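Here it is, the structure, as structure tokens.
Removed: one protein chain of the complex. Kept in place: all other protein chains.
Right, chain A next:
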């Protein structure tokens, strides 16, 4: 591999059409290297979340190009994109989005079961490992509604990690948490970058959180300003 880029965008432009045509993102050029801990900050409505969802491949309505691991993903079919997300991207959202029908362990295992790279026993073992790192292994057999908000978010992080993704994307992962739990989540992210060289891209409006990351991307009116 000639370069170390995990994620790259070329001239990314996005419009909203409702209620009137409105340019949300203007020609974004961005690249993120392996092992970076990046945060995107900006005022509400500056397009930072929109950018994240474009990068996540879930939103495909844009102009320009997105490359993941030097591979162009723009214009790929829904099925291929789903496969790419499954394999390469882990998500942590503001809301935990755990499936209430499954226990913690199964929730963590679910993306892995979809990928079907490991057998179920192996997967269970790996899920427990991740939960252990996050200090949640004793909660593995509980149902999500028996957990606190911070615990749920940690389970969501474990779920994001299960397929060893190239990058973890977070949309305000600490937005719903109190100070203590936010710090906990940040420490977990920190550890992941330091110990596992995990690439992280986090959208946040929490400046304290952002200031502690390696690289801060500031956005304003659909452009990157720094």
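Everything that follows uses one rule, which is that contacts are C-beta pairs under 8 Å (C-beta built on N, C-alpha and C of every residue); 3 or more make two chains touch, one makes a residue touch a chain; residues count from 1.
We adopt the following convention: contacts and distances are computed from a predicted model.
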| item | value |
| --- | --- |
| Protein name, per the UniProt record, of whichever chain is missing from view ("Transketolase family protein", "Quinol oxidase subunit 1", "ABC transporter permease" or "Acyl-CoA dehydrogenase") | "ABC transporter permease" |
| Touching the absent chain when the full complex is considered, from A:31, A:86 or A:181 | A:86 |
| Of A:101, A:138 or A:195, the residue in touch with the unshown chain | A:101 |
| Chain not shown, touching residues in chain A | 49, 53, 56, 58-59, 78-79, 81-83, 85-87, 91, 93-95, 97-102, 110-111, 113-116, 159, 163, 171 |
